[in-house]
Every structure is written in structure tokens, then in C-alpha cells.
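To start, the structure under review is shown below, and the notes come after it.
Here the complex is missing a single protein chain, while all its other protein chains stay put.
Chain lettering (A, B and C) follows the sequence in which the chains are written, and residue indices restart at 1 in each chain.
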Amino acid sequence: MDGYATEQIVGLWISGFLTLCVFSFLMGDNPFYKFAEHVYVGVSAGYWMCVGYWGTIRPEIVEPLKAHNPVALVPLTLGIMLLFQLNPKTSWVSRWPLCFLVGMYAGLQIVFTMDSMIIEQVAASIRPLLVWDAAHNIDWATTIVNWILVFGLLTGMIYFYFSVPHTGVVFGTGARIGIWVLMIALGASFGYTVMARISLLIGRMLFFRDEFWPMVQATLGGG
Amino acid sequence: MLDKLANLDRRIIYLIVLISVIVPLLNPMGLKIEPSESVAASFQTYEDLPEGALVLMSIDYGPSTAVELEPMALAACDQLLRHNQKVAFMALYPEGQALTNRLIGRLKELYPDKKYGIDYVNLGYKAGNEAVPLKMGLDFRGQFPTDTRDKPLSEIPMLRSVTQLKQFALVATYSAGFPGALEHIRITASEYGMPLVVGTTAVQTPQYFPYYDSGQVKGLIGGLRGAAEYEILTGFKGAAVGGMEAQSIAHFTIAGLIILSNILTFLQFLRKEEQ
Amino acid sequence: MGKPVLYVTGLADVDDIQTLAALSILSHVAKKTAEYDTSILATTSRAVTFSAAQEVVRDAFTIAGRPDSFSVESVRYISDDQFGYAAGVDGMMVREQPAANFYMGKFYAESLIFAETGYATGAIQIAGTAQANQLPFFVAACDYTLIGEELFAASAYLSGDPLQVGSLRGQDVGKAIVMVVLVLASFDATLQVLFDWSFTSYLGALLS
Partner (left out) sequence: MKRQIPLLITFLSGITLVIQYYVLPLNWIGKTFAGWFQAITAFAYVLAAISLFAVNGKKIRDRAPGWLYNIVLLVSLTATLYMGLICDFIGLGYPGYQPIDEGTAFDWMFQYIYNPLSATMFSLTAFFIASASFRAFKARSIESTLLLSTAFIVMIFRVPLGEYLWLKVMPDGWSISWFIDTFIMGGFNNAGQRAIQISSAIGLISVSLKIILGVERSYLGGE
């Protein structure tokens, strides 16, 4: 029937209805929005659990146990202990798996932060403060960028240096320039965030233009 | 009059934004888009891949950011399949697995002759955030024993000989947040030395620019704008280019709102001075 | 007397470091409001954060010597949902007309809704978060904003706990090393460009 399978038609009508329910929040909180919100919370929690089971619990625990591999008992017991958090009286039991997660998470941060987020970033900011271009006179653009990179990072770090009051020549002006550099960086991030938020709305309008409306025309308008 | 305009009702502003997005979508102006350097670098990284290369694509975004990231992933997959290279999908984001299904559905339409298991495969989602790239680098087959159809890697033609992460020519992550690009940068790229291309939302682009500047990331594609540039570079007819006009008008509207509001505040300030 | 002080903690639970910093700052703010006998309204979006916040405010009032003026109503759980939390806190802002709004902790897109309504009610607004992509909005809309690490520095400083302040000192040593290396290495690279000679290349030649 004009290229749309029935479950696609039903699906698109439901999607259209739910999209309008969520948009109704703009008119103020109302039953349609509350309905859509609660469906969303229920469906997303269900989705995460199903994908978590098939993706991780089954291969990490269920299958090794079927193959009589006792090591899988450890994550199983730690996992079940996590469920004790539901009842306040036995919630102390859930601390054991929680501590394993938090301890390992802390270990991961120590191991994988130093190199990629500090050393390589500082190395990339080390730039010569004067650059010649091919014809051996000053390449102004790169020199200025290098100055911004080196002294921008330096003053930015001074702004985040807390054990000395931000007064006086070095720390006073340093922190002052530092906050200005941060403000320009945050300004750029503001511009990009506006771009992101608007494209979310464009995405929903594209849904109506490219998926929902053609289906309605195909089925109701007789094509 | 001044005060009434200053605290305009929210709903009127919502209406203005809605109109500024809908009108350009209904009649596109066809403005030219200039690809930027970091997007051209990502395109080139894919282009330089050898014939029949194997790429690991990590789909780390959810439905809320699919509008920005799906066009990028689709254009890249189109580029790979056109050069009959192979792509294995994985996901650090739970919703990534279902969105990979959607990508595969589109690829089936575009390339009916390409087969699941020979040209593309879905290894699915693994919980555990950073622990996934950590284990994947130590023992790839241990982290992904089967694909989402429970077929062991040894029975999948394109992955039969693959046991280590190093056997992939390139890793690409299309990431909306945590877990995603930062985990791949810190572990997959920095730790295991894999070449990495990052596609991300416009919100996170400024945060990842330093990693492109330091060379830890081979290419960076940012937001719907980056997706539109990538579509132009690969010549893929996607959704992103169409959205850019609406993006332009909406940006001008919001910039106008900020200016108007500051002018109004200034006028109110002047009037208070006179009293 | 007069208008209350509103203290909004972020969306994350106590397992997030930003929420812990928010609670430590809350205890200081609650102590101040107790001393000046103004009422405080603290809102939370997670059950565990709610119970922790109640403890913090009750202790603060007792330490300030006014255990009687602590009311259970002053700490409220609004909702787990992001926009439900935003709508709930907005309603309180419009009804209670607080004189000062604090937004401390981990915020996402709803930070806009708080800052906008808070601005419209004319309250003084102070925000603090380490969420990099929410900082621009707080800076643009609030009177003062704690940026990233400042949130943790403020909570350590206000808590007065020697361990916290000590670790702050330790982190500053790390930052000092980064600054010194940055300046010296850049200076060295400049020498390399100007005179085609630098300390590092000289050392390199010696060692090899």
C-alpha cells in the first residue's frame, strides 16, 4: 500500500503524537506532557536494562556460568549485592560493589589522565614566541596565535591558582587577563552551544517535513 | 511600553524561534558552505585508508543528538562502502546499538549488494564506560566475543582473523557525551596508539579542539555544520546540508534577541537616570 | 525576616563530586542565614542528596546556635526529572521571591531555565559548576559564577578542613609545575627559532 508498511504508519502517527505531547510543555505543564514524560522514563529504564542484559550480563555472567566457569560467580554476587540498596536496612551490603566501582574508577582516572589530558596538552601549548615565514620575515598570524596559546594558558592557570591571593602585578594582572581569556573561550562555547540546541529543533522539524508529512499525504491524500 | 517589551512573554519568543526555523526549511536558499580545516582532515583520513581496510566505528550518541551525528556517520559509512572498505560498529552508549540498527537499515537501502558480516557488522553495546576501551585494547576478541546476533567473531568473514585492536586501520567515534570521545582519546588513541577521528556535537566541539590541535585526534567534525561540510566533501546527499539555512536564520534571530534585550536594558537605565 | 535565600543543588546524586562540593557550600550558606535569622530554601533532585542536605542544614543551624529556627520545610525534594525539577524550582522562585539564588553542583540544559526566571525575579544570582558547557549561560545570566575548579576550591576553603585545604595546596603545586615548564620550554623554543640553538638541543647533543 503506497510503500508504507502498516507498522510504519502506526509508528509515525505515534511518533507525531508523542512529539506534540512533549512540545505542549511550552504552553505550561499539562497532562499530555506528564503522560509523555512518564512513558519516556519507563521506556528508557526498560531499554537500558534490556540492552545491559544482552550486551553485558549475558556474555559476562550467564554464559560463563553455563560453561561451568566459577570465576563468573564473583561479578554475579557483587551485582546481586548492589540490589540490596533497595531496602534501607540492608543498604550497607550494597557498599561492597559500590566501593569496587568507585575504587576502580579512581584507579582508571589516575592511570589515563596524566598522559593524555595534561602532558600532551601542555606539550601542544609550548610554542616559539616568534615565527619566520618562508621569506624569513615575521609570520604575524602564527606568532600572535602562539602568544595567545602560551600566555593564555599561563594566565588561565594563574586564575585557577588558589593558594595565593589574586593581587599585585604578577598574580593580580595575571588572573585578570586569565579570566578574559576564559571568557572568550566560554563565548565561543556559548556560540557553539546555541548551534547545537537549534539543530535539535531543526531535527524535529525535519522529522515532520521528511517522514511524517509524506506518510500522511501517501495514506490520506491518496498520494 | 518599554517595560512591556522588556519582559515579553516567553511564549511569544518561542513562537519567533519556531517561525525562524520552519520558514527556511520550507524554502531553502541554497547558500554555499565552506568546509573547515578539521573536517577536511577527517575526510582525508578516511580517503587515505588502503583498499579493503577495516574500520571500527563507535556509535556513542543517543536519539537526542542523532540529528547532528547520524548524518556524519552515514556520510562516512557511504564513503567506506564506496571504496569497498569494511566497517565494524560498536557502542559505548546504550542507545548507540539501536541507532546502529538504523544506520545498517539505511546502508542496506543504499548498497543492496553489500552483505551483513562481509562488509559491515554490529558488535553492539557494552556497559562499563572506560572499562570497555580498556579491555578492548588488551584483548579485542575477549571484549567482543560475538556480534549482536550471537555469532562468534571466528564465523564472521570480515572479522575471522581479527583478535587485536591493532588490526583495525582506523577508529572513529561519533560521540555526544560520556562515555564517548574523551574515553577513546584517553585510552584507544593515547594508550593504544590507534588513529582516531572524532565526530561530536556542537556543544562539545570547543572542548575537543585542543585535542585536534595537539594531534591526538586525526580529525574533528563538529555539530550539524560539520556534518553539512562532510556531506559536501563526500558528495553524499544527506539531511545536514538542508538544515543549515534554518540554522542561519535561527542564529540571526537569537543574536538579534540578545542585542534587543541589551538595548532595552540600556534604555531603561537611561530613563531611571532621568527620574 | 525579609525574603528567603534559595539554594539549588544540581541534578547529580551524592556519588558525584560536584554535588558533594555543593553540600559543603550549603552548610556555610545555611550557617550565615541562621546567624542573620533569614530563612533558607534548599531544593534537591535526588532522594539521597535530599537526606544529606537535610542533615547539613540541621547541623549548620545547630552550630550557629539557633537549632529552634530550623524548619524541616526548608529542605525540599522536587523531582528526579530534569525539566520537572526546573519547573518546580521556577514555581518556588515566583512564589517565594527569594532575594538571593545559589545554583551549585552538576547542571545540564535546565541551568538556563533557573537563571532566566531568577533574573526576572530580580534576585542576586551566584552559580558554581564544573560542567564546561553550562558555564557560558551561568556567566551571562548570573552576578557571579564559580568556574570549574573554583567550585571545589570554594567548598574546600569554606569547609576549613585541613585535609581539603592541604590537597588544594598540592594541586597548586601541580599547576605551578605546568606553568614553569610552559614558560621555560616556550622560551627555549624561541631561542631555537632565533639563534638555531637552545638548551634542549644543546643537552640533547651532550647526551647522545
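Convention: contacts are C-beta pairs under 8 Å (C-beta built on N, C-alpha and C of every residue); 3 or more make two chains touch, one makes a residue touch a chain.
Model, not experiment: these values are computed from the prediction.
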Touching partners, among the displayed chains, of the absent chain: A, B, C
For chain A, residues in touch with the removed chain: 7, 10-12, 14-16, 18-19, 22-23, 25-26, 34-57, 60-61, 71, 74-76, 78-80, 82-83, 85-86, 92, 95-111, 113-114, 117-118, 121-122, 125, 141, 144-145, 148-149, 151-153, 155-157, 159-160, 178-195, 197-198, 200-201, 203-204, 207
Positions on chain C where the hidden chain makes contact: 14-15, 17, 20, 48, 51-52, 55, 83, 109, 112-113, 115-116, 118-120, 130, 132, 136-137, 139-141, 143, 147-149, 152, 163, 167, 170-171, 174-175, 178
Positions on chain B contacted by the hidden chain, ascending: 7-8, 10, 13-14, 16-18, 21, 29, 31-34, 36-37, 62-67, 94-95, 97-98, 101-102, 104-105, 126-129, 131-132, 134-135, 138-139, 142, 148-150, 206-207, 209-210, 213, 225, 244-245, 247-255, 257-262, 265
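Simple rule for what comes next: only the chains that are shown with their structure count from here on.
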Chain B and chain C, separation of their C-alpha mean positions in angstrom: 31
Whole-Å gap separating chain A and chain C, where each centre is the average of the chain's CA atoms: 20
Residue list for chain B, restricted to those that touch at least two other chains: 203, 207
Chain A residues counted as touching two or more neighbouring chains: 189, 193
Of all residues in chain C, those that touch chain B in their complex: 120, 132-133
Interfacial residue positions of chain B with respect to chain A in the complex: 11, 14, 17-18, 21-22, 25-26, 64-68, 94-95, 97-98, 124-128, 130-131, 134, 145-146, 148, 185-187, 189-191, 201-203, 205-207, 210-211, 213-216, 222-225, 239, 242-243, 246-247, 250-251, 254
Partner chain B, residues of chain A touching it in the complex: 26-27, 47-48, 51-52, 54-56, 59, 104-105, 108, 112-113, 115-117, 120-121, 123-124, 185, 188-189, 192-196, 198-203, 205-206, 209-210
